[in-house]
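For this depiction, one protein chain was excluded, whereas all remaining protein chains were kept in their positions.
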Amino acid sequence: MAGDRAASIDPDALSWYEATARQRVTALVDPGSFREFLGPTERRMSPHLPLFDLPRAFDDGIVIGRADIAGTPVLLAAQEGRFMGGAFGEVHGGKLVGLLRAALDLKPRAVLILFDTGGVRLQEANAGETAIAEAMRAIVDVRAAGIPVVGLIGGRAGCYGGGGLIAGTCSRLAVSEGGRISVSGPEVIETNKGAEEFDSRDRALVWRTMGGKHRRLTGGADAFCADTVAAFRQAAVALIDRAPAFDLAGLEAEQARLAARIARFGDCRDATEVWARLGVNDPATVPGMDTAAFEAIVARVGEADHDAR
Amino acid sequence: MESLTFRHTTKTPLPGTQPSAVTGVVASGNLEVLLERVLPPDACEVAIDTPIAGYGDVWAAVVADFVARAQPGGIRISINDGGARPDTVSLRLLQGARLMEA
Amino acid sequence: MTLAEILLGLFPDGHAVAVRDGLVTGSGPFGDGRIHVVGVDGDAPLGIEGALTLSRAVLDAVRAGDVAPILVAVDSDSQRMSRRDELLGLNEYLAHLAKALLLADRSGHPTIGLIYGHSAAGAFIATALATRVLAALPGANPSVMDLPSVARVTKLPLEKLQDMATSTPVFAPGLDNMVATGAVHVVLDPGKPLPGQIGALIAGMQPGDVRDRLGEERGGRPVARAVAAAVADQARLG
């Protein structure tokens, strides 16, 4: 019926992709439960950006703190993808690392990382790169202490560069269709290897290769969310409860999982070939599917769910 | 980078008890506004860091109109500008004031 | 120094370290026991297969249970930039390698990085930066991005960047700057025997991650440690 869909548009349904880091945090956790660490009033800003004549942000593009989610205490960090592409600078990285280390003391039920990053902030590249290494070490320590670290990915900057590596270190990942996870970005590949290797303007190709649906189908992410904060909240709660341990058995399983992926899909040129081999009947229709239809496909794909992280 | 500071006297304090609020994001054409209830109730100060020099007159006019309209007494406002247009600045200031009144 | 010179210096009595397609795996005698060697040689890019080969070697070492040290020797390009690597989830492969090294460290294997050539970006993070101590040899050239590329992205003149690089180690490529930020713990003396220097590093290993403290002391990362500490303080106060 013409007209009936207009009535169903809910203006309160906050899009994860569109929301700022602060909006995501506020809407993700139990109302009123968020306590920020090093909030904007403390003005812990980058000491380096002024050298480049660039504006700074009061929180250096990352919001961190503690909150309750479904009644259980968590620590969380949210990157602001619109400030400097959510990239890791010195303060930004130091805040994430500090939060992860604090988790060892505080022993929250979980740590949530709301990724939205292009990787390392070039103006502070060495500090950013080192902070990423520190964050990965800290995540491993937190996981080994039995605290799940769950990544949520669906922002406009995606999860690129070192952010992709940090994500790969987490216990669990939830991703939406708009979320992208990758190390080299499309533009970087195109600049270095040419448009024949990767046409970065072919956005359908970009999302097919790095987007949320592909990552979910191939087991690169553990949950697929509609683009709403509510969906991410639901996924986060569920993933916390089924986070794998960090131990030799887990990494042996991951080794086997990743080896099997190369053996099975190593000769595929395009994601649609991968999906076909995963048993998806009409792979060309996957990008156009809505969440429910896509979830039904995922349920039939064995590779999608595993504890091998 | 250019730094600007404007000081105004207001007729009334900004209602509400919220001690601080932040709105907006530092991005191209956008800005971040931090509001703190730290000044005497009839004072308002707005400090701006902007990468685009030479628009002091426009900032002065935008801030003056905002102060006249919102009467943000007691509030110190700090702005990290990413090259926002004046209408965006006005909007963020009003959004910030509304958050403080909550 | 070349990898061959390093291996000769480390293992004057011979070793079982092989290099294939730029991937280094194997072990050699060290002190009373052995030391495992993994790494990337010849400025090779690190892709999904390479990462998996190295993580296999590291996990094998952990499974062996000998708590022998693991040396991660690196002269690499950045991660391999290709559509195929990203299609297959390069981030998972690189993170897996890093996790394997971090697991080894937690399992009692001292992990030592040794950068003797180039390394950059994801390859650097997944290898040398995933060790407990990272040593470098003079002439090593770790970088995130070279200055001309930084100039292109930041739209700043190259001369200005070169000038800034002399006073601001936080963004400029090169070994000195990575030392200043604390990522590289120490620069070895190629004139002295390597086994002693590596042995000393192992003996002097400290718990926890000391890199931000080093960066603060050396001035290359002036605020990171204090920021992390302030977070911990506020978290405790709750």
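In order of appearance the chains are A, B and C, and numbering begins at 1 in each one.
To be clear about the criterion, contacts are C-beta pairs under 8 Å (C-beta built on N, C-alpha and C of every residue); 3 or more make two chains touch, one makes a residue touch a chain.
FYI, contacts and distances are computed from a predicted model.
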**Asked** The hidden chain: which UniProt name fits, "Peptide/nickel transport system substrate-binding protein", "Malonate decarboxylase subunit alpha", "NADH-quinone oxidoreductase subunit J" or "ABC transporter permease"?
**Response** "Malonate decarboxylase subunit alpha"
**Asked** Out of all the chains shown, which come into contact with the hidden one?
**Response** A, B
**Request:** Consider the whole complex, including the chain that is not shown, and state which of A:R35, A:R203 or A:R269 touches that chain.
**Result:** A:R203
**Request:** Looking beyond the chains shown, say which of A:E18, A:E187 or A:D267 touches the absent one.
**Result:** A:E18
**Request:** Provide the residue numbers of subunit A that touch the chain removed from this figure.
**Result:** 2-3, 5-7, 9, 11-13, 15, 17-18, 177-178, 201-207, 211, 213, 287-288, 290
**Item:** Missing-partner contacts on subunit B, residue numbers
**Value:** 52, 55, 57-58, 61-62, 83, 85-88, 91, 94-95, 98
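Just so we're on the same page, only the chains that are shown with their structure count from here on.
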**Asked** With chains as vertices joined when they touch, what's the shape: line, ring, star, complete or other?
**Response** line
**Furthest chain, CA centroid comparison against subunit C** = B
**Request:** Specify the chain with the shortest distance from its C-alpha centroid to the centroid of every protein C-alpha atom present.
**Result:** A
**Asked** Hey, how far is the Cα centre of subunit B from the one of subunit C, in Å?
**Response** 46
**Complete:** Residue set of subunit C touching subunit A in the complex reads 48-49, 52, 55-56, 59, 62-63, 79, 81-96, 98-100, 102-103, 106-107, 121-122, 124-126, 129-130, 144-145, 150, 153-154, 156, 164, 168-173, 177-178, 180-183, 209, 211-212, 215, 220-232, 234-236, 238
**Fill in**
Per the touch rule above, subunit A residues touching subunit C in the complex are 35, 37-38, 44, 47-48, 51-52, 64, 66, 75, 90-91, 93-95, 97-99, 101-102, 105-106, 120, 122-134, 136-138, 140-141, 144, 159, 161-162, 164-169, 181-184, 188-189, 192-193, 197-198, 209-210, 214-215, 218, 220, 246-248, 251-252, 254-255, 258-259, 261-262, 265-266, 268-271, 274
**Prompt:** Tell me, which parts of subunit A touch subunit B in their complex?
**Reply:** 20, 22, 39-41, 43, 50, 53-59, 61, 80, 82-83
